[in-house]
Every structure is written in C-alpha cells, then in structure tokens.
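Moving on, here comes subunit A:
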Amino acid sequence: MSTPSNQPSSKNWYKWFDPRGKDLGSYAFILNRITALGLTFYLFLHLIVLGQLAIGPEAYDNFMAMLHNPIFVFGELLVVIAGIYHGLNGLRVALTSFGIAIPYQKQIFIGLLVLTVLGSLYFAVRMFTA
Partner candidate 1 sequence: MDMNHHNNSGWSVSFRVFRQKTGKDAHYDTVKLEVDPDEYVIDAIERIWAYHDRSLSFAHACHHSTCGACGMRVNGVEKLTCITPIHTIARNGGIVQVDPLRNFPIITDLVVDMGALYRRMAQVGHRPVVPLAEEPAGMPVRKSNNGEYTRLSDCIECGLCISACPVAASTPDYLGPAVLAGALQHGIKRQPGLLKLVDSEDGVWRCHSAFECTEVCPSYVEPGTKIMQLRRNVVSERFANLFRSNR
Partner candidate 2 sequence: MDKPKAIIIGAGFTGVATAHDLALRGFDVTVVERGPIANGTSGRTHGLLHCGGRYAVKDHESAIECIDENIILRKIVPEVIEPNGGLFIALTEADLEYGEQWIEGCEACHIPIEELKPQEALSLEPHINPNLLAAFSVPDGTFDPLRLALAFAATAKSNGARFHLYSEVEDFILDGSGNVIGVKVLDKTSDTNFELRSDIVVNATGAWAGQVAGMAGADVPVKPTPGIMVAYDERFCERAINRLCPPADGDIALPQRRMMVVGTTSYEVEDIDYVPVTKDQIVKMLERGSELIPGIRDAKARGIYMATRPLVGAGSVGRSIARTFKCFDCRETHNIEGLVTITGGKATTLRLMAEKMSDLVCQKLNVSVACTTQEVPLLSYRQFYALPN
C-alpha cells in the first residue's frame, strides 16, 4: 500500500472502488455503483437507438441487424446482469433502510449474489441460443 492520502475529498472518488480491507457491505456498495454507472450509460445508448427511429425505417432496420452481432448481445447480457444485481441489492438497501433484517444484511447479500449468478446464466443461455 502506498502512502495514503488520508483526507476526505471528492478527489478520492476512485477509492470507493477499492475493496481492500473492506467487508461485504462495501462490496455490495461498490457493485451497486458500478452497475448504476453501467445502467445509466446504457440508458443513453438506448436513447441513441431510439433516435435512429427518427431517421427512418431503413436506418432503424440496419441498426437492428447490427445488434445481432455477438458482441452486442454480450453487451446486452451485461445490462441484464447489472439490472438483476442492482434491482436485488436495491431491495436489500430498501429493507435495511426500513430497519428490516439489518443483522442479516451480509447473508442477504450472499443470497442475492447467488440469485444474480443464476439469473445471469439463465439469460445468457436464452440470449445466445435465440
């Protein structure tokens, strides 16, 4: 570990993502941020796609053809995974914010990770064999 810059500062924003020395609650927090960024980015992309509609049916059809490329399918799978995780962890945060099951917040996190993996596998199979 290098010399720590010890002070609270928005310049240290990247330190949110440093999981060293942290426990499960922080991992949930970090993944929540990453999936949030990912989903927001996807939202912008989605708007761009819809914008294609404005150009005309041919441009839209061409664009849709491109999306069958496996790279884009994989990208969409990432969005699905992000959505599953973010939604489930969102439920966890909502529960704890209401004071429900706080002593079990770590177990709930493990549980939702398992569900995320299962959901990811299911959708991966579906999307790549469509």
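The criterion applied here is as follows: contacts are C-beta pairs under 8 Å (C-beta built on N, C-alpha and C of every residue); 3 or more make two chains touch, one makes a residue touch a chain; residues count from 1.
Picked so that all candidates are chains of the complex that A comes from, given by their letters.
Note that the coordinates shown come from a computational prediction; the quantities given were computed from them, not determined experimentally.
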| item | value |
| --- | --- |
| Complex member in contact with subunit A (any copy), out of 1 or 2 | 1 |
| Subunit A to candidate 1 touching residues, read off their complex | 1, 3-4, 6-10, 12-13, 15-16, 20-23, 25-26, 28-29, 32, 92-93, 96-99, 102-103, 105-106 |
